[in-house]
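Shown here: the complex without one of its protein chains, the others still in place.
Right after this comes chain A.
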Amino acid sequence: MDVYDNNTFNGNDDFPRKILSQLLGSNGPVHAVTYSASPGTYILTGSADRSIRLYNPIPASPSSSTTTTTTLSTSFITKPSQAPSTTPPQGRLIQTYTSHGYEVLSLSVSSSNATFASSGGDRAVFLWDVSTATTIRRFSNQGHTTGRINSVIFAGVDDSLLISGGHDTTVRIWDVRSQSSSRPVQVLGDAKDGITSLAVSPGGAEVLAGSVDGRVRTYDVRMGRLVTDVFPGAVTSLCLARDGKTVLVGSLDSKIRLMDRSNGQCLRTYGGDGNANGDAAGGWTNKEIRVQSVLGGGERWVVAGDENGAENSNGEGRVWAWDLLTGKLVAKLGVPWGPGGGKVVVGRDGKEKERKNVVSCVAWKDGGFGNQFCVGGTSGVVTVYGEA
């Protein structure tokens, strides 16, 4: 099937299909990946093992193992045995940040690259100093009362604000600058269900919050308006375009939508059981798990993870990429389980459980304008794709 063959399918585009490296070290599923601020040299991963890791995705000796083949990017249906033979190089682990008591679910790097914020199962937002690997502040007072904090993002002039949204249906805005007040600047409690994703418009002083109740709420601070857009499923992913005019909304009805923010109309739909173009891209389903979808390649593509692993592959996940304008499937990449694949997971019934590499988080370098992206998932290995 040519759709799986990354080279033959639209082979002339420059979609980064090659596995540049694998970032190892996590002891559990990776819930969040993010590139450092421009130029995006480093990758931060937040893992279920309660730690955040800072990697340099470029291996130390690039000439050692990348010389294997041109088809190093997997073609997991046709050549499943190829993956173990050609082990991708490993990225360099630079730093591990351990203060979280629970899993890390979201990361956000400030534009100055000096600090980053993280949030997760412990009901506090941590502000980290990158170099010393210590937390500068922990925003927890009058914070999210129950549940996890699903998303955190920097906002405001000079990243003076931190916005967090979580299971307690509130969006809380924290003041980073004020050292004295530990209370949130404002609590936005409009959502009727948990907040899954947040986005901040680059210049418009707008906060977008996607919620499980199927709404994307846009808080326009400048105008003092709250625009609520309704979606047929729980909203799990938000990605704003650079100009802030469109937003990519992923929801649990197996569809990713590119929305016109000015009037709330849907410009394009990706995924699902066959879209308007009627091509063969109907395999992507997303009904249960939060799966991130981002714009990439200079906003030419829509890249999303997959909650279902590849069939009969025992541990290969998938990454889907669509053309932004046409909505056609551009690429369907396999994500190998990684070096930890030797571990056999035995289920409760005593049988060997088939592993499923849920690719839940995707990050594109340099805010969607770089030439590489990385995905993380259940296997705990972050796979970095780059141009061949």
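Please note the rule applied: contacts are C-beta pairs under 8 Å (C-beta built on N, C-alpha and C of every residue); 3 or more make two chains touch, one makes a residue touch a chain; residues count from 1.
By our rule, contacts and distances are computed from a predicted model.
Here one chain is missing from view; checked against "Serine palmitoyltransferase small subunit B", "glutathione transferase", "G-patch domain-containing protein" or "ORML1 protein", UniProt names that protein "G-patch domain-containing protein". The residue from A:F15, A:F231, A:W284 or A:Y385 that touches the chain not shown here is A:F231. Contact with the chain that does not appear here is found for just one residue of A:D49, A:D175 or A:D306, A:D175.
One of A:S112, A:T134, A:Q265 or A:T326 touches the chain omitted from the figure, and that residue is A:Q265.
Residues touching the missing chain, restricted to chain A, are 155-157, 160-161, 173, 175, 177, 181, 183, 185-187, 205, 214, 219-232, 257, 259-260, 262-266, 269 (touch as defined at the top).
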